[in-house]
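Encoded as structure tokens, the structure appears first; notes follow it.
As you look at this complex, bear in mind that one protein chain is not there, while each of the others sits in place.
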Amino acid sequence: MRRLRYWIADNFVMMSAILVLLYLFLPVAYTFVFSFNNHGKSNIAWVPEGSPTLKHWLNPCGPPGLCQSLVNSLQIGALATLVATVLGSMIAFALVRHNFFGRGATNTLVFLPMATPEIVLGASLLTIFVQGYYRVGLELGFWTILIAHIMFCISFVVVNVKARLLSMDPKLEEAASDLYADPRTTFWKVTFPLALPGITAAALLSFSLSFDDFIITNFVSGDASTFPKFVYVSYLRGIPAEANVVGFSMFVIAVLLTVAGQLIQNRAAKGV
Amino acid sequence: MTALASATQHATGSHPAADQPDEARAVGARKITPYLLLIPGLAWLVLFFIVPMVQLAVVSLESKFPGYPGYYYLDLAVWNYRDALSEFWPHIIRSFVFAGVATILAFIIGYPLAYAMAFKAGKWRNVMMILVIAPFFTSFILRTIAWRQILADEGPVASTLNALHLLPGGHITETWVAVVAGLTYNFLPFMTLPIYSSLERIDPKIIEAGGDLYANGFTTFHKVTLPMSMPGVLAGTLMTFIPASGDYVNAELLGSDISTKMVGNAIESQFFRVPGGYPTAAALSFTLMAIILVMLFAYTRKFGTENLL
Partner (left out) sequence: MAGFFSSSSMGELRTAKGDLHLDRVTKRFGDFVAVDDLSLTVPRGSFFALLGPSGCGKTTNLRMIAGLEQPTSGRVMIGDVDLTGSRPYQRPVNTVFQSYALFPHLTVRENVAFGPKRRGESGAMAKADEALALVQMSHLAGRKPPQMSGGQQQRVAVARALVNRPEVLLLDEPLGALDLKLRREMQVELKRIQTSVGLTFIHVTHDQEEAMTMADTVAVMNHGRIEQQGAPAELYDLPRTRFVARFLGQANLFDAPIVGTDGDYLIVENAGQRFGVKKSRSTVTSGTVSYGVRPEKLRLDETEPTDLRPNECLVGPGRVTDVSFTGVSTQYIVEVPGFPPASVFEQNLDVDPIVTHVGDEVWLRWNASHAFAVAPEEQK
């Protein structure tokens, strides 16, 4: 009896963590299960007749607009990640590796978008997009979504890359300089390779935030659609189970890719 | 978000020389390097964050042209704020109460997960980290709808509770409970990851030393681990509370029409569904922003800005 009590005490934290993970995955599992539902108009209740069915998996692009919205999401995610990672990393390098006037203001400017609720970001962007920016030929759609996503991703990139740079030993750069590397070589041979894991993590985070964003996108997208927006809009008339197929597949792909990346990184870390 | 916490702990402890501008560096091309690095990113933030916020402020003080729907003129209509507040104050209060409860719940649920990842997971650390982020890719709208199904009257939770007569009112969906549950669920990763990244930096030996000195798991946690993870807790609560307070999707998908709407719902409907609602929506947005900034200011006064920037 006492043994059991100690075992529970020792493993309590891990058990609750596993319960929390199950809780995180419960809706994902629901999404998966309902992708086999032979539903009528709305995919809310399980229809025993004809279920489970593979028909949604065989034709995920069936519902009009679904795959276009997914393509939009992937394109916007990739482009936003690329631009935000470059711009944000540059800011992070400037903040950590240089002294300059206006450092405090820069920190505040980077922090504020993260402290602003998405609905305020979306609303404010909408006011400029509908008023001023029509004049320069910018209409609500793909490009305004991209602009907005880059904006909110930059801050997350800066914070992540900055943390990585701050945890790096400045002596390493001094050592490179001591070993005949000029500033440019020091950057490309030492600073950048060491910062790369932080930059990669920032890029992954940007992509997931952009891919999953709905609130800001909804404000600035006009007639264009992204995957989350497609789901939200079709909710009123019933979400097709094909959306579950796509959502669950994206989840699986994301897990597989990150696990694969992790394995490659582990192998690289072990040396030859 | 991972790094929001981690950025903090290294801010101090630089070499004394690092504070000194190096003479050779202060000359010529080197001095403009930081500005070259900053300009593109900061320009983006100014153009698509600062300018829109200013524009939003302007809109919040405009009035609509009578007879010309969709047209507004600036007349410093501060009464927009009074009107918006008198109509939507219950939404604002609900927003902050729901977000506050969701933040506390997310902390209670997220801390053990972060703790297990940092200290118990061993080589499974990174796998657990991936598992925490991965649900993002299912789309949070889909997951929220899944919760609607799970919590629906005919779903497993409500029907069990009803069978046991433990559910006064008979519903979970369409109530504030469902909205808070949705908020808690959706922002849990934003709570967990910053806490994890500050716990991960703690040397396990320090916790062992705590166990050695206090000889009691709970006291060690209370006196050593929790204080050392505070930067992560602060970042996590902000990263949960701020987006939760501005959210409208959970209230829309899980709540009812009247008694569970949050300020986000009001802003969204004023923008998209109420003709001439732009000034009211802008005024509400600014009120939300102002309250958050005041709270943030109080928070940073109490805990220090270095925990945030």
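Annotations
Should a chain be cited, it is by its letter among A and B, assigned in written order, with residues numbered from 1 in that chain.
To be clear about the criterion, contacts are C-beta pairs under 8 Å (C-beta built on N, C-alpha and C of every residue); 3 or more make two chains touch, one makes a residue touch a chain.
Every value quoted in this text rests on a predicted model; they were computed, and no experiment measured them.
Of the options A:Val190, A:Leu205 or A:Ile239, the residue whose C-beta touches the omitted chain is A:Val190.
Taking the whole complex into account, chain A touches the unshown chain at residues 169, 171-172, 174-182, 185-186, 189-190, 193-194, 269-272.
In the analysis below, only the chains that are shown with their structure count from here on.
Between chain A and chain B the centroid-to-centroid distance comes to 15 Å (mean Cα coordinates, whole Å). Listing the residues of chain B that touch chain A in their complex gives 1-4, 6-7, 10-11, 14-15, 18, 21, 31, 33-35, 37-38, 40-42, 44-46, 48-53, 55-56, 59, 109-110, 112-113, 115-117, 119-121, 126-128, 130-150, 152, 154, 185, 188-189, 197, 217, 238-239, 242-243, 245-249, 253, 264, 267-268, 271, 278, 281-282, 285-286, 288-289, 292-293, 296, 308-309.
In the complex of the two chains, the chain A residues touching chain B come out as 9, 13-14, 16-17, 20-21, 23-28, 30-31, 34, 44-45, 87-88, 90-91, 93-94, 98-100, 106-121, 123-128, 131-132, 147-148, 150-151, 154-156, 158-164, 166-167, 170, 198, 201-202, 204-205, 208-209, 211-212, 214-215, 218-219, 227-228, 231-232, 235, 239, 243-244, 247-248, 250-251, 253-255, 258-259, 262.
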